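The other protein chains are all here in position, but one chain of the complex has been omitted.
First chain written, first letter: the chains are A and B, and each begins at residue 1.
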Amino acid sequence: MSEISLVNVSKLYKNGFYAVKDCNVTIHDHEFFMIIGPSGCGKSTTLRMIAGLEKISSGELYIDGELSNMLEPQERNLAMVFQNYALYPHMTVFDNIAFSLKVRKLPKEEIERQVMSVADMLGISALLHRKPTALSGGQRQRVAIGSAIVRNARAFLMDEPLSNLDAKLRAEMRVELSRLHKKLNATMIYVTHDQVEAMTLADRIMVMKDGIVQQVAAPMELYRHPINQFVAGFIGSPEMNFIPVKSREDASGFSLIGKNLKVEADETIESAVHGDSHNETLQGNYAQKDLILGVRPEDFIPVSSYQAADFLFEPAVVENLGNDYLLHGYMVSAADPFGISRKKEKMIVISMKRNDTISDHDRIPMQIVTEHMQLFDPESGRNLLYPGTPADPETLATERRQA
Amino acid sequence: MNHSSSRISRIRNVFSATEPYLYLVPSILIFSIFLFWPFFKTIYLSFYKTNKLGQAKLFVGIGNYKELFQSSAFINSLYVTLVFVIIVVSISMLLGLIGAILCNKTFPGIRFFSTAYALPMAIASSSAAMIFRIMLHPSIGIVNKLLHLNINWLADPRYALVLVAILTGWLNSGIDFLYFSAGLASIDETIYERASVDGAGPVRQFVHLTLPGLSPILFYTIVVNIIQAFQSFGQVKILTQGGPGDATNLIVYSIYRDAFFNYRFGSAAAESVILFVIIMCLTLLMF
Partner (left out) sequence: MSTLTKEEIDHLKNTANAKALQRRRLKTSALLITNVIFAFLILLPLLYAVSIAFMPSGELFSTEMNLLPKHPTLTNFRDALQKVPLFRFVLNSFIVAGLITIGQIISCSLAAFSFSFLNFKGKEVLFMLLMATMMIPGEATIISNYLTVSGWGWLDSYHVLIIPYLTSAMGIFLFRQFYKSFPISLYESAMIDGCSNIRFIFRILLPLTKSAIGAMAVYTFINAWNMYMWPLLVTGSQQMRTVQIGISMLNSVDAQSMTLMIAGVVIIILPSISIFIIGQKQLIRGMFSGAVKG
């Protein structure tokens, strides 16, 4: 088991396109580490560089403190599960799982013992004599995972392993993978575009976009403190609502004002907008500028009076998910409760638990949970309320080299 | 009025029922006249003694076949054909396989090389035979010059068959290259990636992944090659005329000689039927 560090790792194609640019991250021992991002963001390329299947254009890759850039895949002692499973079509399930052990010339009894124990763990003991073509998608998936974990590799790399399964099987395998990770206590690096997978499985998540690492953090940290608008929008389903606002200071205090919205803001927000945030990179005065308010669908609270409301919500579509409701609708100013709602505006989404009293025509007074609000700079997308300071890459690099 | 419209609709019905067959008429006509009919006629002739014009004159039953299997010349011809086919198939498949493996990964100039490896399929057996004749010429041929030998290759029964087989193997290697290339291309690239992560080196990858990955197409290619090798004619006609002795008297050449030199059409027909049976068995093996 091992620690894997990437220092300023980049992948540059001949046409000058960066698939991955200056990726800096350390994956700790025993960690379930997820790389997530939209397609083409460089997440698979990053994984393949770790595996040795793609050459690293610049930067350093350390596996257990050893500079490994130029090691062949064979020399890295990693195991990988591929998106299409990459099972050897002419070999039986047993031979598929045993292949990497046979390569290592283990004694026959030992191979048999290990294959059996893995097959047992994954519930595929009955399939050992079948060929991959005779298996269902879920079974192939298990064989692929079995082939990877049978060997005592330094880390397990998984490239979108569940993306070819249907929704039900995927949910099942998620649980299975989580169980396996606990049991094997192994380092896992897992690439996915499915943020549900990432949120449920990961110890830490790295979000990428256009080859650039956006944020590396634990799931709830990402969820509650996204570094920018992209991460905020990518993590969480349904997506966070983004509402254009401006700040205003008057007799009643400091508040954020949108077309149909007025939210009282607390001191943290006030100081962030005024630029005296502790976050140095975000300093600057946003008092007169456009801002984007980010609110997750579950961070709305229906209130009983118009006076207490930040805005009125006019539902247009109700999605009944059983336990929850998703309400899609328009905002109406609480100051003008009978005004005409602007149907041309983007709808916002509100998630509610078992609310039986919602009808299509009601205008519901709503409050926003202030402590979960995010505030973004519309130009750079940066989150004014992000608590941390992005570290200087050079210091990080030095730290990693000393690991 | 009513009457005529019903007639039109009847005609239309008849037309739409027969239309599918109309599209088959050209093919079926050609096949019937030049394949099925002569095929049955060949079978028919094989039971007869014929005159010089190829007319069936005397019914002899399986007499022609009996004679063939008792004639040492025909047995020799079968044996020569067998040896010939084995050499041809090995050579053509080996050449095709090497070419396909060399062109499996892209590198500068791959288009030129893959064209070169497929090129023999565009060359006629007669043209190739004439080139080989010069190459094997005892006094001026390049082969003797290179090897510092003085052998009359094609006049020597020890070499003639092998050399005609090498020529044929070369001719057939082009299409084999295409078959094997397609076979290699159909192997999923990621299993190589997985194998390299699993720790398997290039040699092991070749033995455990590439060769088994080719096995479906390998079988098909073998059968197609055997059938094609059985039908070699032009190169024998030009290089050796079946000789020296009967060293290169392949079945097809023997059919040609019996029919068009000795005018023993019945016997030649029986040989044709035997050739058909052999090829049919091989084809059925394929499915």
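For the reader, a short list of remarks on this structure follows.
The rule we apply is simple: a residue touches a chain if its C-beta (ideal position, glycine included) is under 8 Å from a C-beta of that chain, and two chains touch if they have at least 3 such contacts.
From a predicted model like this one, the values you see are computed outputs, not experimental measurements.
Here the missing chain is touched by one residue of A:Asn69, A:Ser125, A:Thr200 or A:Ser333, and it is A:Asn69. When the omitted chain is restored, the residue from B:Val60, B:Val88, B:Leu209 or B:Ala259 that touches it is B:Ala259.
What subunit B contributes to its contact with the hidden chain is residues 17, 19-21, 23-24, 26-28, 30-31, 33-39, 41-42, 45, 53-54, 95, 98-99, 102-103, 105, 107-109, 112-113, 115-128, 130-135, 137, 139-140, 142, 145-146, 170, 173, 178-179, 181-183, 217, 220, 227, 230-231, 233-234, 237-238, 251-252, 255-256, 259-260, 265, 268-269, 272-273, 275-276, 279-280, 283-284. If you put the missing chain back, the residues of subunit A touching it would be 60, 65, 67, 69-70, 401-403.
What we mean here is this: only the chains that are shown with their structure count from here on.
Between subunit A and subunit B, the centres computed from C-alpha atoms are 60 Å apart.
Subunit A contributes residues 51-53, 72-74, 76-80, 82, 84, 86-91, 99-100, 103-104, 147, 151, 157 to its touches with subunit B in the complex.
Those residues of subunit B lying in contact with subunit A across their complex are 188, 190-191, 193-201, 204, 208-209, 212-213, 215.
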